[in-house]
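One chain of protein is taken out of this complex; the other chains stay put.
Now for subunit A:
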Amino acid sequence: MVRYIAQRLLDAIPTIFLILTLVFVAMRILPGDPAIAALGDNALPEQIAEFRERMGLNVPLWQQYFNFLWGIFSLDLGRSLLSNTPVTQLIATYLPYTLELTLFAMILGVAGGIPLGVFAAVNRNKWPDNAIRGYNLIGYAIPDFYLGALLLIFFALNLGWFPIGGVGSGDIWSRIHAVFLPALTLAFVKTAFLGRLTRTSLLEVFGKDYIRTARAKGARENRVVYRHGLRNALLPISTGFGLSLLSTLSGSVAIELVFNRPGIGRMLISAIAERDYAVVQGGIIVFALFVVLINLLMDLVYVIIDPRIRVTK
């Protein structure tokens, strides 16, 4: 197993390398000058030239690229062109907030989505099923930044149940209080996605012979649904969970802006707008690493869920 994990991590290196190269090239192709973004519209030519020299932007592109790669190998992601703060320090500051939001959104998404899917499958084609399918459609259709604004207006502004933004004070309840609404926003679409997936998987499993046999043996419906049905439907649900986790992570970009939460997403948006190359590259590295890790994690989860799947060399 350890060898398998190591092999998968090694396999990921070319992917990450490719992503880094693409990001490096994309940022340089984008029109816009970080010197003007940093110094303002009225910056004089001498100021711009001095800034470019100080930030290493005056050397040829290939040299910037090798400097960038060398930095990564030596675990130095460079410094923000705008604030001069080390990118690793920025990531260390912002990443915990993004992880906190993602974690809470996934907890809410799973806690809502799977029971809804089960309930819909058990009541197939009855009104609860139709209602849940309607909810799923809304969940897919509504943009999360729009939903976020609606929830903010209703629950935070009008009812005052939640803070308008921020991350709360130091204590855990304040943090949970602050993260709940943005997490709920992200969880809304996750619930719809996981609910629909659970329903479909369960309905497929319900048609299997062993379910018919269990019912014929007189097993209680709860046992049929949860022990025989849901357990066997978990494999596709776990795939959906992995995809959902990745989309939650990427969805946090807009939600962090709407709820004014610090995080990697907000950091990236701002850095892209201001052409802060080093920060964009650092942020993308974080997201790329998460994609690799989550995929690996899901592969391992398959093995645990379904003993018929074996890790091979």
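Criterion: contacts are C-beta pairs under 8 Å (C-beta built on N, C-alpha and C of every residue); 3 or more make two chains touch, one makes a residue touch a chain; residues count from 1.
Convention: contacts and distances are computed from a predicted model.
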UniProt lists the protein of the undisplayed chain, choosing from "Peptide ABC transporter substrate-binding protein", "Phosphoribosylformylglycinamidine synthase subunit PurS", "Glutaconate CoA-transferase subunit B" or "Electron transfer flavoprotein-quinone oxidoreductase", as "Peptide ABC transporter substrate-binding protein"
Have a look at A:F17, A:W161 or A:Y210 and name the one touching the chain we're not showing.
-> A:W161
Using the definition of touch stated at the top, determine which of A:M1, A:L44, A:I172 or A:A216 touches the missing chain.
-> A:L44
Who touches the missing chain here, A:V59, A:I153 or A:I304?
-> A:I153
Residues in subunit A touching the chain absent from view | 30-33, 36-42, 44-49, 82-85, 90, 93-94, 97, 149, 152-153, 156-157, 159-167, 257-260, 262, 266-267, 269-270, 273-275
